[in-house]
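Worksheet: one structure, shown below.
A single protein chain has been omitted; all remaining protein chains appear in their positions.
Letters A and B name the chains as they come in the text, with residue numbers starting at 1 for each one.
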Amino acid sequence: MARPVSYNIKEKPLEKDISIVDMPDGYQGEGFFATKLGDVVGLARKNSLWPLPFATKCCGIEFMATMASHYDLARFGAERVGFSPRQCDLLMIIGLISKKMAPVVKQVYLQMAEPRWVMAIGACASSGGIFDTYSVLQGVDQVIPVDVYVPGCPPRPEAILDGFMKVQEVVGKESLRRRNSDHYKKLLESYGIQ
Amino acid sequence: MALSNEYIKQRLQATFGEDVYGFEEPYGMLTFETKPEQNLKLMRFLFDEPALGFQFLTDLTAVHYPAYKGRELAVVYHLHNLVENCRIRFKVFVPTEKPDVFSVTKIFEAANWLEREAYDFYGVNFVGHPNLIRIQNVDEMDYFPLRKEYPLEDQTRIDKDDEMFGRGGTFDFGNRHPDGSPMTIPAAEKAE
Partner (left out) sequence: MSTTEKHITLPEGSIEKTTTKINLGPTHPATHGVFQNILELDGETIVSAEQTIGYVHRAIEKIAERRPLYQITPLTDRLNYCSSPINNMGWHTTCEKLLGIQTPKRVDYLRVIIMELARIADHLICNSIVGVDAGAYTGFLYLMQYRELIYEIWEQVCGARLTTNIGRIGGFERNFNNIAFEKLEKFLAEYPKALKEFENLFVRNRIFMERTIGAGPISAERALNYGFTGPNLRAAGVDYDVRVHTPYCSYEDFEFNVPTGTTGDCYDRFLVREEEMWESLKIIEQAYRKVQEFKGAEAEVFHADVPEYYLPEKKDVYTKMEALIYHFKIIMGEVDMPPGEVYHSVEGANGELGFYLISDGGRSPYRMHIRRPCFIYYQAYEELVKGSMLSDAIIVMSSLNLIAGEMDG
């Protein structure tokens, strides 16, 4: 006996007309607000990420569904999906990367300007997925460093949104000095990127 | 349908005699074999002859039979007569040492990439093809991956233990002999 299906049973009532993100922690007084610079910059960056969808296969269709009106990605600030790596912050690798495609991915990653983040969406991008063959790269993290992995084959749009929110957490908490630190330089060198 | 398998067989044997052999009809589709030198002539005959009129190339592929010595690589053509709704299939067998087959791109433009794919996967050399280079795999690859002797997986991985999944260790699905030959060679294909 199938139970009746319903979505969104716990509806959150709308408090205000516009929802605004929370303020970072800080010390407030009359006419001033003191907080860490990293927090403010992180707040600004994470709510206005410009993604580059590098869609290769079936996960790309789920990404298109995420961008469409039912599961809207624009509410998270990612309204403008750009296709030029020079202008984007977040490289979303959606779908399988084969060995023929790996140099292309690396070139696109190198063209991006710091700070840049990478999200691997789908089982194929995270680890090769169901295709354990000679021509498939077993995970895009063999050529570029990845920040967030979203598993699924294909992941539901809710999962992609969850991954996006985790990227927002990573972006919001990142220290301003990370990109010049030794740790980051060592990470890039291990991939052969200068 | 007006065009029956019997009629096609009669016309082929009348024109080509001993060069077409191995006639059988698995699941209703007439299948036969011909010598590698004849494939272009045969296809031209099937294309031009008004009563036969097989003017649509449905598929072109290659198969590797390591068990048949001297006839390892087979190129299989599927043709379709759209007007009479009749399909046929014919094969040519070539040895691995000299896998030369005439290219049929002059008759069907569709054969261009199909032959490139057969070359890429199996190493069949199509003589007369305008641009015979690899199509699906990386250009620098130096072996023909879909032949039976090459493994499926990426050999450079060191972090996987596949013994329980049927590869790498001693357990395989037990599907074929170690040299890649099939378990049962169908009776009609024992053309020796």
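Going forward, a contact is a pair of C-beta atoms (placed from the backbone, for glycine too) under 8 Å apart; a residue touches a chain by one contact, two chains touch by 3 or more.
If you're wondering where the values come from, they're calculated on a predicted model, not measured in any experiment.
Undergrad: One chain isn't shown here. Among A:Met23, A:Ala44 or A:Met64, which residue touches it?
TA: In the full complex, the listed residue that touches the missing chain is A:Met64.
Undergrad: Across the whole complex, list the residues on subunit B that are touched by the chain not included here.
TA: Contacting residues on subunit B, toward the hidden partner: 26-27, 29, 31, 55-59, 61, 63-64, 76, 78, 82, 85, 87, 89, 108-110, 112-114, 117, 121, 131, 133-139, 145-146, 152, 166-167, 173-176, 182-186.
Undergrad: Which parts of subunit A face the unshown chain closely enough to count as touching?
TA: 2, 4-5, 54-58, 60-62, 64-65, 68-70, 83, 95-96, 98, 100-101, 104, 108, 130-131, 133-136, 153-154, 156
Heads up, the rule we're going with is that only the chains that are shown with their structure count from here on.
Undergrad: Taking the mean of the CA coordinates per chain, how far is subunit A from subunit B in Å?
TA: 45
Undergrad: Where on subunit B is subunit A touching in the complex?
TA: 136-138, 145, 150-155, 157, 160
Undergrad: Considering only the defined contacts, which subunit A positions touch subunit B in the complex?
TA: Against subunit B, subunit A makes touches at 99-100, 132-136, 138.
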